[in-house]
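Structure incoming, see below.
Complex shown without one protein chain; remaining protein chains in place.
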Amino acid sequence: MSSTAFVGQRVKRLEDPDLLTGKGQFLDDLKLPGMLEAAFVRSPFAHATFTEIDAAEARSMPGVIAVLTAKDLPPKMTGKRILLQVPHPQITYAVTQEPLATSEVCFVGEAVAVVIAESRHLAEDAAERVIVDWEPLPAASHCDAALKPGAPVTHACMTDNVAGRLSLGFGDVEAAFRNAAHVIEARYEPHRGTGHPMECRGVVAVYDLVSDAFRIWSSTQTPHNTQRAVIDMFGMAEDHVRVITPDVGGGFGPKNQVYPEELVIPAAARLLGRPVKWAEDRREHFLTTTQERDQVWDVSAAVDQDGVLLGVRGTLIHDAGAYLPWGIIMPYISATTLPGPYKLPAYRMAVTVAFTNLVPTTPLRGAGRPQAVFAMERLMDAVAQKLGLDPAEVRRRNFIQASDMPYDMGLTYRDGAPVMYDTGDYPEAQAQALSKAGYDDFPARQKAALAEGRHIGIGIGNYVEGTGLGPFEGATLRILTNGRVAIYTGAAAAGQAHRTTLAQICADELNIDVTDIDVVGGDTGVMPRGAGTYASRITVNAGSSVRIASVELRGKALALAAAKFDVKPEDVELTHGAVRIKGEQGDSVTFEELAKMTSGMPGYALPKGVKPDLEASGYFTPPQATYSNGSHVAEVEVDAETGQVKILKYTVVHDCGTVINPMLVDGQVQGGVAHGIGNALLERMVFDEDANPLTTTFADYLMPTAEIVPNCDIVHMESPTPLNPLGAKGAGEGGTIPAPAAIVAAVENALTPFGVRITDCPITPQRIVELISAAQDTTQEDR
Amino acid sequence: MIIENTLNLSLAPDDAWRTLLNIPYVAPCLPGTKLTAVVDERTYEGMVDLKLGPVSLSFRGTAVIEDVDPEAMKVRVSAKGREDRGRGSAHATVTFQLHPSGGGTRVEVATDLNLAGSIIQYARGAGVVTRTAQQLVDQFAKRLSTRIDSGEEPDPEAIKVGSLLWRGLTARLKGGKQDVPDA
Amino acid sequence: MPDALPKRTITLTVNGKEHSAETEDRYSLADFLRHGLGLTGTHLGCEHGVCGACTVLVDGQAVRGCLMLAVQAEGRQVVTIEGLANEDGTLSPLQAAFMDNHGLQCGFCTPGILTTLTAYLRDHPNAGEPELREALSGNICRCTGYDTIVRAALAAARTIREGAKA
Partner (left out) sequence: MKPAPFTYHRAETLAEAAEMAATLDNARLLSGGQSLMAMMNLRYVAVDHLIDLNPVAEIAGIAIDGGRVTLGAMTRQRAVLEDAALAACCPILREALGFVGHVQTRNRGTVGGSLAHLDPAAELPGLAALLEAEITLTGKDGARTLAMADFPQGYMTPDINPGEILTSLAFDLWPDGHGWDFREFAQRHGDFAMAGVGSLIALDAGGRIGRAAVVLIGVGDGPLRLRDVEDILTGEAPSDALFAAAAAMAAARPMSGDALVTETYRQHLSGVLVRRSLARACARATEAAHA
């Protein structure tokens, strides 16, 4: 039986002491003897072909060891592309990047050569002297235009830009619309942004000729994916490729896929016989690290006279960018997320995934969900406007009730299991959020503000999020001969405090302190199988594995001690780092002694019939996703003259099941909201008509700062899931998902006197002024 | 980006036609341009220097007369250049269409310019780049008609375009210096 | 480009200790600290002066380590995150407040935030939340959403004020 000295507590982080004193070891901090540094030669064109790369001058530059093009890579890599992460039968052209492009580049920043030199400075000097005979081709610069007849094609071998089509839904949609009292139609367009962890990507590779083995450090969320891709590319045995994540300075999704550099740098290390490092700089990050969010939703809702949903149908265009490293999973997530917390009798969504000559898109904090929630919540607001109802009331009339759980949506999720909401109380979540936000008083406050010439508004964003995806994550626990307990897991952390969370779960089971536990994660050498840190899945998967393994290890420790004392296992108990015979002044044996007994050390005899096994492994395989939910309420003030938006108050009710560490969950939520604020108001990757990226510095691409992001009022509801032993659900992305919907709704609400409708995000001051101006022109025309 | 201009030349169409095909005569009219080599009668190498505020750029490249149609009085020149430090690439297709106009010639110049590279990946500067390209082509038209009309050679030195957006040849070429301190 | 890469030896004090080391003229102070002296606690997040991760103290003032050359630090007193702890190695009030208030997640922006706040709280021990938020506006954090950083700074300010009274 476990106690809960740690689980559920605001336990301080084990990660902090090193990070607060500069002792963290991030990728670019690694320095190996003889290490060289790399700089890539990248395409300036969004779409071009080339035949010759002239590197003669570059090769003669000071400190340059090599300039490698696709032709110079090992023969095994010839003609190969990066392993596709998630295959799907509906993909028309399953194309991923080549390690180095051989003849065609499809986005600005695609690499065609790499310079290896004694320092990054010298490598960059030479990279600018590599001359490529580019022949530019027309480029597709936006997903909507890319699907129009005659649009430039992203890949010269294709005749159009369709990367895949999906259609999903349930119920009799035609009947729903036939019988509707009202039909609301709209086009919603969330725009492309990016993850921007403060640490960019990076790779260090060492090749050991004696054992024909790679050791690769990568700033990645998924070391096992990198390992699989390297194995695939080089045709090596898996125990010859070890991928390690050092401290990772943030991920947010884009570090959850395999990049060309993770293959080219190992190839260079092998060719040159020296360690090679590539540390991505921010400009490269803007050009080459995956992005997300451009979608075009044309949706209609059919409702009855009371605003109760009868059906939703529409089309979704999803911008894939130039390649499909993640297949077409994101628009799939979008389409299955749209119904959200609402009872929807009929639903049909036709999805088209469009190639564009832009950086590929992959899951970014929220992964297709913020857009779907934006579309659905904006639609609910539009229903409210059409029927003259309060937006909260429309939602109340449509909620799935707690008593409906488990609720079968009627869709199949990305993991192949039905979309089956497990637990949650959606009406209560909204009710608590409204109460905390002072929603009932708001009309009076709004009226008073308006009398002073101030435009304030309030908006709601509700969501349900599939989290904790499988297939599995594993953990191995071992009691070490120094008496400490080690947890080995495949999960790689990027700021989420896995060490602390996993130690909390283990400490309660083994009745030790979290500081007695060492957590080693993100290393394929210590954990041969793993999926990775994405889809808000680590606490659910790795946490449950730790729980399972802890229970087993606890049993083994008790059994071993009982054997030593020659008593029954039920007669011994765990105390702090030891096992003792129950009762007063019973004999006890420390973990250290137990570990030494089983380590084969001379002088420590093993009791009869006991195996030298103070180790346990657990692999948790969830039966399906577990569904977190929440309600956000944003209150904003808009300067109707300048268009400036200030967030006055932000309320979050968040339900991620059992909370392991409320301090950490608060941190995930607050940080997630900040990202959502960026998506709502600030962050947009802008490209010109030739698909050149224009926002390539932090001066043009605006990240939320301390003066923009308010303190969120966070309320935790806990609806434990029966789907895992912890009762936990994912918490990493829920802060972001509904924020654009809530904030944009609040802005629109503030601008009620002008009759403005907002259908895209981020909503910039300029756009607000344009919308007000357009609305006023329309009003005048009406007169 | 497509930039269109019209030149009104005093030359008769036949003379104007011959003049326009004389690349060594025409090229220096593009501000900051120096012809460095004649590869063959249709292929020329040269460099274009220009200054975008504090950023000095030097493009080297090739211009090829691709399509000459004396019947239609139409010629197409394609040019491509690479910035010396790899900060950008410029590909341009320039079409000259001649029309008789009074005793002289009206030349319609259509430039399809494709710029790429770090120099244009800058949202705040996007307006300046477009304006600069436009002014460069405008100046080309103006200087060409001046040269034809007056025989005057274009000034190879600092070229003042509009509000000095362009300073023509870089200081390096002149053996000069740029002493601009910075914030 | 010059024929040989210009370099020179510079002498400066970092975290109270004098160092003499060679650097290329073009190395930023941040690159020199990281690669020349092995003090990798100072991080480079954007190298164009916006994100603030590289902030270090030069003669007590917070500056961008990516926008100052190493050669310009000749003879200066530089403090990095490695030099913020108390002399006995325990965490400074600010560092301790970051741990207590969950003021960091991935920890990559943290060095620049700690150095910025160290100088700011020294000069403005009575700073309130709006001033602190403005002082932090030149440091980007993607993980935390800033609230816990502001709480930590306010808590540290209290400790510092109490320490000054004692």
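Chains: A, B and C, in written order; residue numbering restarts at 1 for each.
The rule is short, and it goes like this: a contact is a pair of C-beta atoms (placed from the backbone, for glycine too) under 8 Å apart; a residue touches a chain by one contact, two chains touch by 3 or more.
Worth saying up front: this structure is predicted, and the values here are computed from it rather than measured.
Among the chains on display, the ones the left-out chain touches in the entire complex are A, B, C. Of the options C:V71, C:A85, C:C141 or C:A157, the residue whose C-beta touches the omitted chain is C:V71. Which of C:Q77, C:S137 or C:T159 touches the hidden chain is settled by the complete complex: it is C:S137.
Interface residues of chain B with the unshown chain, by the touch rule above, are 51-56, 85, 87, 118-119, 123-128, 162-165, 167, 171-172, 175-183. Residues 1-2, 5-6, 8, 24-26, 28, 31, 47-49, 52, 55, 61-64, 66-69, 71-72, 74, 116, 120, 134-135, 137-138 are the ones on chain C that touch the missing chain. Across the interface with the omitted chain, chain A contributes residues 120-121, 124-125, 128, 281-283, 641-642, 644, 681-682, 686, 688, 694-695, 697, 699-700, 702, 705, 707-708, 764-766, 769-770, 773.
Note that only the chains that are shown with their structure count from here on.
More C-beta pairs touch across the A-C interface than across any other pair of chains. Chain A and chain B have Cα centroids separated by 48 Å.
In chain C, no residue touches two or more other chains. The set of chain B residues touching two or more other chains is empty. Contacts from chain A toward chain C in the complex involve residues 12-13, 15-17, 19-26, 28-29, 31, 62, 119, 121, 125, 195-200, 247-250, 252, 281-282, 494-497, 663-664, 666-667, 670-675, 697-699, 703-707, 709-712, 735. The residues of chain A lying in touch with chain B in their complex are 41, 44-46, 108, 127-131, 134, 136, 283, 287, 686, 688, 690, 692-697, 699-700. In the complex of the two chains, the chain C residues touching chain A come out as 1, 5, 24, 26-27, 34-35, 38-48, 50-51, 53, 80-82, 84-85, 91, 95, 98-100, 102, 104-111, 114, 132-134, 136-137, 139-150.
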